[in-house]
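Every protein chain but one is kept in place in this view of the complex.
Each chain gets a letter, A and B, in the order it is written, and its residues are counted from 1.
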Amino acid sequence: MHIVACVKQVPDSETLIRVKPDGSGIEEDGIKWVMNPYDEFGVEEALRLKEKHGGDVTVISVGPARVVDTIRTALAMGAEKGIHIDDPALEGADAYTTATALAASIKDIPCDIIFCGQRAIDDDSGQVGSILAELLNIPQLTIVTKVDVEDKTVKVIKPVEGGQLLIESSLPCVITAQKGLNEPRYTSLPGIMKAKKKPVDVKDAAALGISVDPKAKVTKMIPPPGTPPGKIIEGDDASVTAAELVRLLREEANVI
Amino acid sequence: MAKGVWLVAEQRDGAFRKVSFEVAGAARKLADELGEEVCAILLGHDIEGIAGELGKYGVDRVYVADDVAFEQYTTDVYSAAVAKLIKENNPSILLLAASVQGKDLSSRLVGILATGMASDCVDLKIVDGSLVATRPVFAGKCYAEVTILTTPQMASLRPNLFPTVENEKAAEVVKFDPAIDAVELKTKVLEIQKDTSGRVDLTEADIIVSGGRGMKGPENYNVIEELADALGATVGASRAAVDAGWRPQSDQVGQTGKIVSPNLYVACGISGAIQHLAGMSSSKCIVAINKDPDAPILGKADYGIVDDLFKVVPEVTKELKKLLERGE
Partner (left out) sequence: MLSNVGKIFFLLLIASTIFVFSKRLIFLIRLLKLGKPEDRTDRFWERLKYTLGEVIPQRCVLKHVMRGDYAGIGHMLMFYGFTLFVISYIFHIIGGFYGNIPALFGTTFNNWFALLLNIAGLVVMAAVIWAVIRRYIIRPARLKPSMDAAIILVLVFGLMALNFAMEGFRFLSGSGDFTEWAFVGVALSNVFASMGLQEKACTLFHVFWWIHIIVVFGFGIYILYSKHLHILASHFNLFYHSTKPKGSTQPIMDMEKAETFGISKITDFSWKHLLDLYACTECGRCTDICPASSSGKSLKPFDLIHNLREHLLASGNEQPGEKEGGKCSAMIGEVVTGDEIWACTNCMACMEVCPVAIEHIDKITGMRQYKVLMEADFAQELQLTYRNMENNSNPWGIGAHMRADWAKELDVKLLSEDSDVEYLYYVGCSGSFDDRGKKTAIAFAKILKAAGISFGILGTEEGCCGDSAMRGGNEYLYQILAQMNIEVMNGYGVKKIITTCPHGYNALKKDYPNFGGNYEVYHHTEILADLITHGKIKLNKSAHGLFSYHDSCFLGRYNGIYDQPRNVLSAIPGMKLVEMERNRDKSFCCGAGGARMWMEEDIGERINDMRTDQAIEVNAEKIAVACPFCLTMIGDGIKDRDMEEKMEALDIAEIVWDAMGLREER
């Protein structure tokens, strides 16, 4: 099987995110960069399929020079080769543009399954996988928690509101990985050492033959309203405090 | 010239899902500002009858395609049908709910229509005739304002957020031919497994209610379960409760249990030692009910009640049930 895993380098979920004073973006220094956790599930699943059915795994990432570290991590996990799409014009690009770049680099690679994370934890958009599938004219199986490949088809489990679906699809297809799909492996030291020697092709937009044509733009970044310190709800008795809690959850926190 | 605010309505088992009305309400508001029409697309099987209902919620016209192929959602036919209609009618805005179906469908449409979309929006407004969407990024640590540079300007809306409008109007219902015979079916739903427990897995749950050492025994968890039912939540447990054998290991939230990030986490009788916090600290909203005023979790909670959980929790459940009865 030939499998492709798309990965994105994102800030660690606990890193402090500071919005630039002019609202044009976030401050990048001091950020701890990691592989998007949902993409990690995709890489892990790709490796498991390779180990079961034979074949190879190629890992692709769009981003500046620093994303090479993330590609190397995937190589250390066991992928065979990497493709790094590095072009300043693609920085901060919208989902369609990113997917275009990915599609251009994938279309000439033989592949049976393309894994993406169901969303990236920085922009929380969740679109690239599906757009990629459309551009390659292949089916998409999104937010999947189990994958089984048999011959030329794949069966997946997809959680929905109130249950889950068992879906079958032809290959090739795009699968976007959800938490619970697997537990990604820890990289072994020999893996890390070998990864340093595995090939990583670097391409820019011109090499891919695409023109960058943005479809959406972030015009402003707004820091969240300062999180008020936690409130201790006081009241004469439980019915009073309970009522106040429910009111706050609905009207202030908007969580129910 | 692109015109019209369109939406894709979502139905299940012959009835609209509540999100459809929320999206309709948002569409109505935008359309009023632009002075344009609101059109909805409805796909399904045996659903022609319900189409007009959308008029009550602000929709001017509903385009319906009724076919057995639409009985169960699949990307192939739904995206093809919607795309056809959108290409024919060229609306300026297209909205969907950021539900499971909505996420799958909307993203595919972005690809087919070669446009841009703001996903999981919490606010929409019109600025200089264009849509400006506000959406959370970095797990809600900040917000981004997004403009779409192409048409249709797409946005998916966070469920349970946007208000619905209601009036006495009826919508015009128009049948359209989705031309799905030409669509190659590449995926098939083999089986629908309904969740008998009715509860989502902890790691994917939007709302979690957890009980800890303060529960004092397995038999007392019924107060937690009732609250969970009222909230539509999944039940979790702290390590102390699992160790004591009151709850199964699969319920354990914490560093050595499950790491969860729900929108709402209600911790009952849990002190909040660091290993537990490590498992749920990324919850958007934390509520703590504990009779110990020194419990560390109260320092981390957005809302805390220092009282006996056996008094407070049933009251909260009662209040929630009242809310549901009022239809909110």
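The rule is short, and it goes like this: a contact is a pair of C-beta atoms (placed from the backbone, for glycine too) under 8 Å apart; a residue touches a chain by one contact, two chains touch by 3 or more.
These numbers come from a predicted model, not from an experiment.
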Specify the residue from the set A:Ser170, A:Thr187 or A:Asn254 that touches the hidden chain. A:Thr187
Using the document's definition of touch, tell me which of B:Leu34, B:Ala273 or B:Leu323 contacts the absent chain. B:Ala273
For subunit A, which residues reach the chain that was dropped from this view? 12, 14-16, 30, 32, 34, 183, 185-192
On subunit B, what residues meet the omitted chain? 213, 240, 243, 255-256, 259, 272-275, 277-278, 281, 296, 299
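Operating definition for what follows: only the chains that are shown with their structure count from here on.
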From the C-alpha centre of subunit A to that of subunit B, how far is it in Å? 20
Spell out the part of subunit A that touches subunit B in their complex, as residue ranges. 11, 13, 17, 19, 26, 94-96, 99, 121-127, 129-135, 138-143, 155, 158-170, 173, 178-180, 214-224, 227-228, 230-233, 237-239, 241-243, 245-246, 248-250, 253-256
Of all residues in subunit B, those that touch subunit A in their complex: 75-76, 79, 99-101, 103-104, 106-108, 110-112, 114-120, 132, 134-150, 160-161, 186-195, 198, 200-201, 203-204, 207, 231, 263-264, 282, 284-287, 298-308, 311-312, 314-316, 318-320, 323, 328
